[in-house]
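Shown here: the complex without one of its protein chains, the others still in place.
All chains are identified by letter, namely A, B and C, in their written order; residue positions are counted from 1 within each chain.
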Amino acid sequence: MKLRYFAWVRERIGKAEEDIDLPENVVSVRDLLVWLKQRDDGYAQALQHPEVIRVAINQEHVDHKQPIGDAREIALFPPMTGG
Amino acid sequence: MKLRYFAWVRERIGKAEEDIDLPENVVSVRDLLVWLKQRDDGYAQALQHPEVIRVAINQEHVDHKQPIGDAREIALFPPMTGG
Amino acid sequence: MTVPVRQIEPLIRVQSDDFDLSVETARLTDGRTDIGAVVAFSGLCRDEGGSLSALELEHYPGMAEVEIARIAGQAIDRWPLQGLSVIHRYGKIKPGENIVLVVAASAHRHAAFEAASFMMDFLKTRAPFWKQEHDAEGRPQGWVEAKAEDDAAQSRWSER
Partner (left out) sequence: MTVPVRQIEPLIRVQSDDFDLSVETARLTDGRTDIGAVVAFSGLCRDEGGSLSALELEHYPGMAEVEIARIAGQAIDRWPLQGLSVIHRYGKIKPGENIVLVVAASAHRHAAFEAASFMMDFLKTRAPFWKQEHDAEGRPQGWVEAKAEDDAAQSRWSER
C-alpha cells in the first residue's frame, strides 16, 4: 500500500510517499494514524494531533472511522487551504 | 418645466420630451399623472394605469406622493428592465 | 477623533460600445497586491430560442449614470471593496453580445461576490434602462416586462 503525505505532514515525516505493509490489526484510518504515530519522532510530530489530520483513500476524502480495506493509496494531509 | 418620457410611455404619448407649464392645482406627482392623462388619447393610453408608472424628479426616483415643488425635469417611464 | 474611511471611486460608464472583460478587470488589479478576489459579472443578450434578433436598449442619459453611481455608492458603503466598475450598454444589441459588466474587487471573496450580486439586482430594478425586443425578422416588438422576481431579488438586500 502506498502512503502519501502533503504539506506539513510531509515535512515532519520527512518524505512525500512510501510503500508500507500494514499489520493486520490496523483496520480503520484511526488505527493507521495510531500505528504510524509510534514509528518514530517525525511521525509522532506530524500526527501529534491526529484529529486535525485529513485522510484520502484512493484520492477520495474519508473520515477516521473509514475501514482501510484493500486501499491502493492512502494520503495524509493538513486541512486544505487552496482556492 | 421639462417633461421626459421613455420606452412605451414615450411611444404612446408620441414624443420624447416637452416643456410644459403646470396649472397651480398640480402639486404632487399623482396630480401630474391625473392632469396629463386627460390631455389627449395618447396621454390617456400611456397613463391608463398610473400606478405602474415610475417617476423621476431631477433624475432621482420618487414615489407618487412626492410634491413636485420647483422641479426642473420630471420623467415618466415604465418599470425598468436594464441589467 | 474618527479617522475618515478612504472610499474608492467606482468606474461607471454608459456607452453603446462593447467592453473588454480582461481590460476592465486588469484596470482594477494591475500593480496592486492587496486584492484577493475579483468577481466579474457579464450580462449577455439571449435569443430566446431563436425568436429574437436583437434587443434595443433605451436609457435615460444623465440619470442612468447618476443612478448607477448611487447604487455603486451603496455597495461601497456596505462591503469593503478595493475596486468597483460598472459598464452598461445601450442601443441595439444582438444575441450573444454583452449588455452589462460589473467587476467588484476585494481582499476577500464574499465581499466581491455579494457586491457584484447586489449591483446586478439593483441595476435590474433601479437603473433607467428599458429593453425592446426585435423579432427574428428584425421588426421592433414589445417592451420587455419587468419581473416580480427581480423586485424580490432586490428586496432581499434590505431584509439582512
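Just so it is clear, contacts are C-beta pairs under 8 Å (C-beta built on N, C-alpha and C of every residue); 3 or more make two chains touch, one makes a residue touch a chain.
Here the structure is a predicted model, which is why all the values come from computation and not from measurement.
Partners of the chain left out, restricted to shown chains and counted across the full complex, are A, C. For chain A, the residues touching the chain absent from view are 4, 6-8, 10, 56, 59-61, 75, 77-83.
Contact residues of chain C toward the unshown chain are 20-22, 25, 29, 31-47, 49-50, 95-96, 107, 109-110, 112-113, 116-117, 120, 153.
Going forward, only the chains that are shown with their structure count from here on.
Chain centres here are Cα means. That of chain B falls 26 Å from that of chain C.
Chain A and chain B have Cα centroids lying 72 Å from one another. With touch defined as above, chain B holds no residue shared between interfaces to two or more other chains. The set of chain C residues touching two or more other chains is empty.
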